[in-house]
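To start, the structure under review is shown below, and the notes come after it.
The complex is shown incomplete by one protein chain, all other protein chains being positioned as in the whole.
Moving on, here comes subunit A:
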Amino acid sequence: MNVTRGFTGRTRGHDPGLPPGQYDAGEDWPVLSAEVTPELTPADWSFRVDGLVERPRSWDWEQAHALPVSEYRGDIHCVTSWSKFGVRFGGVSLDAFFNVVRPHVSATHAVAYSHTGYTTNLPLADLTGGRAWIAFEYEGKPLDPEHGGPARLLVPHLYFWKSAKWIAGIRLLDHDEPGFWEQNGYHARGNPWEEQRYSGD
């Protein structure tokens, strides 16, 4: 351990909800997208699931909202080291979409892509079992454009770059295919509890 002379850091108690190397951002919710925030209205929005599935299909805004409502209450963690506690997102569980398209047994990974062209890769197992959502609302209000509105992917148990803003679709594959940040040196999975920030972590 290389102790920094004179550094004490902020007051701290043991917070079991804070992954290693993270700090509590409090009320802040930093925006870190690397592209121009698109002007995307609910009427323009669509979401598609295809690739290794029985029945590829697309949903428009109304069709996606006809699926069962599901909510996430909990924490989110950004690779730039802030975490945000006790947030509430409303949307639809990805399981509801997968139940319709029926993934092949050969599907192991997914690429999530945005209406901007942003991509991120995930193991399929991280998107199923009630752990991932298409989110339309934050704290009961429509999601702001700069936070991915009108709809973003939400995978809160991984670093937040996996939760693609302005979600346009998910393609299921039988192999892992690095997305935007993953091609720029970030970790393939991004589990904050194992501090998987960069490739090689």
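Keep in mind that, in the parts below, contacts are C-beta pairs under 8 Å (C-beta built on N, C-alpha and C of every residue); 3 or more make two chains touch, one makes a residue touch a chain; residues count from 1.
Assume contacts and distances are computed from a predicted model.
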| item | value |
| --- | --- |
| Undepicted complex member, UniProt protein name, chosen from "Imidazolonepropionase", "Ferredoxin reductase", "Putative tricarboxylic transport membrane protein" or "Substrate-binding domain-containing protein" | "Ferredoxin reductase" |
| Contact partner of the left-out chain, one of A:Gly51, A:Pro103 or A:Gly148 | A:Gly51 |
| Sole residue of A:Gly6, A:Pro68 or A:Gly86 that reaches the chain not shown, by the stated touch rule | A:Gly6 |
| Candidate in contact with the missing chain, chosen from A:Asp44, A:Glu71 or A:Glu146 | A:Glu146 |
| Touching residues (missing chain, whole complex) on subunit A | 1-10, 12, 21, 23, 28, 30-38, 51-52, 78, 80-82, 106, 111, 113, 115-119, 146, 168, 171, 173-175, 177, 179-181, 183-186, 197-201 |
